[in-house]
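A single protein chain has been omitted; all remaining protein chains appear in their positions.
We just call them A, B and C in the order they show up, numbering each chain from 1.
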Amino acid sequence: MKLDLIFRITTKLILPFILMFALYVQFHGDYGPGGGFQAGVITAAMVILYAIIFGLPAAQKVVPARLAELMIPLGALIYASVGAVAMLLGGEFLNYSVLLSDGPHGQELGILLVEIGVLVTVAGTMTAIFYSFAGRGR
Amino acid sequence: MAVFSEIVSHYNHWITIFLMVSGLYIVVARGNMVKKLVGLSLFQTSVYLLYLSPGKILGGTPPILDPNFAVYSNPLPHVLMLTAIVVGVATLALGLALVVRINEEYGTIEEDEIFPVKDDE
Amino acid sequence: MVLLTLMAAITVGVVRLRNLFGVVILGGIYSFLMASVLIVLDAVDVAMTEASVGAGIATVLMLTVLYLTKSRESQSPHTPMLPLFVAMITAGVLVYGSEGLPPFGAADNPIHKRVAPRYLEKSVEETGVPNVVTSVLASYRGYDTLGETVVVFTAGIGVLLLLRGRRRRKKKEKPAATKGEAAK
Partner (left out) sequence: MTLEQQLPALQVILPLFGALICALMRRGSLAWGIALGVSFAMPVISGVLLAEVLSNGPISYHLGGWAPPWGIEYRVDTLGAYLLMLISAIGALIMPYARASVAREISADKQAWFYTMYLLCLTGLLGIAITGDAFNIFVFLEVSSLSTYVLIAMGKDRRALLSAYQYLIMGTIGATFYVIGIGLLYSVTGTLNLVDLTARISEIGPSRPVLAALAFLEVGISLKLALFPLHVWLPNAYAYAPSVVTAFLAATATKVAVYLYLRFLFSVFGVSVVFKGLPVPEILLALSIAAMFGASLVAVFQDNIKRMLAYSSVAQIGYITLGIGLANKMGLTGGVVHLINHAMMKGALFMAIGAVVYRVGSARLEDFAGIGRRMPLTMAVFTLGGLSIIGTPGTVGFVSKWYLAVGALDKGWWWLMFLLVASSLVSVVYIGRVVEVIWFRPLLHTGTTVREVPLAMLVPMLLLATATIYFGIDTTLTAGIAGRAVDMLLAGLS
């Protein structure tokens, strides 16, 4: 029981740092290793850690299963929509250069947006998959 | 240096081939469904080495541009393998979900115990 | 080289071991070693992903599934002749093919000459992103990454679709019991 307490407190302490790390990986991906996919996995790992220590119901109170399910198509939709907007603006699908009047800045914006899309889908998927495995019971 | 790189190049290939083949062997030879999936991911993982070894330049640095470095390893295989990792884990998740369902329906995850089960409609 | 040898040793372990729990843990260690090798090969992004996916998510999922099923593999009655044969043929073709591959690490291999230089030279100018892996991933080959996101999406919806259904009704009857038990 004592060990359990240590686990719980350590987890609580560590969680904000994991989240910060995920965000760092997400937004620093332009300059260092990392990007949407890695950040998504780290975010999901945070939820999974929480679920392992505090139990599935507690985790689902913080991140409802419905939210995770919603995030799965949402992220991909963000990604594809960026492409479609580029199309509407007269460029090829996923040509970010047309997003802003200045090509390279358009590229930066496009990359930022699609990485967010990847993050949302990956985090949602991994969390939802874990929920459905763990919620299966014996 | 030349001799060294010669050895390294061969060693790389041999290990890659060994990993690949043993992964494949596990998939084909084993009847346990979870173990098959482990083998499958070993098999897929070994492919990373096949792509990334030729991408490396001796003396190069990771492809993050910086005025202090001039030689970078090839970034394209990295991108391809990121995609491959994602595909691998997606396949794994789906395979595991099927295993869970099969276990519920048949009560076992050994192929040898399932195939004799005859159920005609 | 040491890392590669260790990886080979672990693979042998995976083949021999019948305790699935051990196999999965070995798989996790294997992933970490792979990640270290990838760093040596300059693939830092890939290494990071492999460590978090292979050693993290995949291992957790595997363990959850083992909890749901069982953790020992039974002895197979077959003789492994056919699989050995398949494996040998594959190995043969690979050895045959890899003999003619360009040498390791040389900067003038065709792989570095054809497509990649443009990425390295123009990335900052064209996309404003110094991490070339990111710019290739999200822009030059952004469509592949969209496909990759769709693969994740497919797997996510697929798993949910498979693990829904009959059990869900049960869960509704006594939600606390099933969920609580699984979370242990």
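One rule holds in what follows: a residue touches a chain if its C-beta (ideal position, glycine included) is under 8 Å from a C-beta of that chain, and two chains touch if they have at least 3 such contacts.
Model, not experiment: these values are computed from the prediction.
Considering the whole complex, the hidden chain is in touch with A, B, C. Contact with the chain not shown here comes from a single listed residue; of A:37, A:50 or A:96, that residue is A:96. For subunit B, the residues touching the absent chain in the complete assembly are 20, 24, 27, 33, 36, 40, 43-44, 47, 50-51, 54, 76-77, 80, 83-84, 87, 90-91, 94-95, 98-99, 101-102, 105-106, 114, 119, 121.
In the full complex, subunit C makes contact with the omitted chain through residues 93-94, 96-102, 109-116, 118-119, 139-144, 147-148, 150-151, 153-155, 157-158, 160-162, 164-165. With the whole complex as reference, residues 70, 72-74, 76-77, 80, 83-84, 87, 90-98 of subunit A touch the missing chain.
Please note the rule applied: only the chains that are shown with their structure count from here on.
C-beta contact counts were set side by side for A-B and B-C; B-C has more. For the pair subunit A and subunit B, the distance between C-alpha centroids works out to 24 Å. Each of the following residues of subunit C touches two or more other chains: 44-45, 49, 53, 57, 61, 65, 68, 130-131, 133, 137, 145, 148, 152, 155-156, 159, 163, 167. Among the residues of subunit A, those in touch with two or more other chains are 31-33, 37, 129, 132-133, 136. Contacts from subunit B toward subunit C in the complex involve residues 5-6, 8-9, 11-13, 15-26, 28-32, 34-35, 37-39, 41-42, 45, 48-49, 52-66, 71-83, 85-94, 96-101, 103-104, 109-110, 112-113. Only residues 1, 4-5, 7-8, 11-12, 14-15, 20, 23-24, 27, 30-31, 34, 37-38, 41-46, 49-50, 53-54, 57-58, 61-62, 65-66, 68-70, 73-74, 76-78, 80, 82-84, 86-88, 90-91, 94-95, 98, 101-107, 109, 111-112, 115-116, 119-120, 123-124, 130-133, 136-137, 141, 144-145, 147-148, 151-152, 154-156, 158-159, 162-163, 167 of subunit C touch subunit B when the two sit together in their complex.
Taken in their complex, subunit C has these residues touching subunit A: 44-45, 47-49, 52-53, 56-57, 60-61, 64-65, 67-68, 125-131, 133-135, 137-139, 142-143, 145-146, 148-150, 152-153, 155-157, 159-160, 163-164, 167, 171, 176, 178-184.
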